[in-house]
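To keep things clear, I will list the structure first and then write my remarks on it.
A single protein chain has been omitted from the complex, and every remaining protein chain is retained in its original position.
Now for subunit A:
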């Protein structure tokens, strides 16, 4: 059984005049100990997807339909109390900006200990020693001292380590990391990423890494989902996706990496920008920015098909596959 299976998930934003679709028919699975990445530009719905797994989408967003299953437990139909038992204990989250994630008026120790004691009945002393052990685990020097400090006394990288320690407290099955390194400076980014990777590997924790940075993704994730305008447009093994991207959007994202350009040249970019939820284009949502768009792309939604490399939703790939199939038939 899959550890996590999301199927046909629709998330809407309930606005005054109308409903806006933030996630459309999103399906994916996650196995125990597997590391997957969700990539896309800002506004693609990556974070909404991450938050909707534990039903923490901020208002006015809500899960319209679909199913999210943790093993055999349906998360979308759980009440608040049942969800609380899942959050932190089985599915933990790491947020983007470590400067904003810790409560400024509570000590590091307070925030760690409460997380443990919230889910298990143990004494403060035992909880404290677990917390200090985990702080040690994420390579924080003199954890006893840090335990009594307030967040503002720690640097950004250190805070992100504290946050990683706090999600490790209860040995969760899944960690959802929403852009965990974006707000950190480059030298710290690599350290935090290494730490996260090591922790997931050593403890068999499954990871959902949400990122816009394909460089980061390639180092960590085994499988990658590419999102555009609330839909998954391509899905496959990270290596395949990076070496042989099928969807024009994925190709564009890869081309936009600074490594793809010679020094001194202008960086490549995908023309145009992500449409807002209210102005979703017809047909394939990417068609206004796609260099290969045809009349068909403007009118119809492409289905998900397996290209031999990855699963992809694009007429271009579909047509190509059909041609190959025709050739094969002719050859026979």
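Worth pointing out:
By our rule, a residue touches a chain if its C-beta (ideal position, glycine included) is under 8 Å from a C-beta of that chain, and two chains touch if they have at least 3 such contacts; residues count from 1.
What we mean here is this: contacts and distances are computed from a predicted model.
Candidate names were "Fe-S cluster assembly ATPase SufC", "Heme exporter protein C", "Hydroxyneurosporene synthase (CrtC)" or "ABC transporter permease", and the UniProt protein name of the unshown chain is "ABC transporter permease". The missing chain, though absent from the display, is touched by one residue of A:1, A:105 or A:141; that residue is A:105.
When the full complex is taken into account, the listed residue touching the unshown chain is A:97, out of A:19, A:41 or A:97. The omitted chain makes contact with just one of the residues A:43, A:61 or A:88: A:88. Residue in contact with the omitted chain (choice from A:5, A:27, A:76 or A:118): A:118. Residues of subunit A in contact with the chain left out of this view: 54, 56, 58, 80, 83-89, 92-93, 95-97, 100-107, 114-115, 118-119, 150, 152-153, 163, 166.
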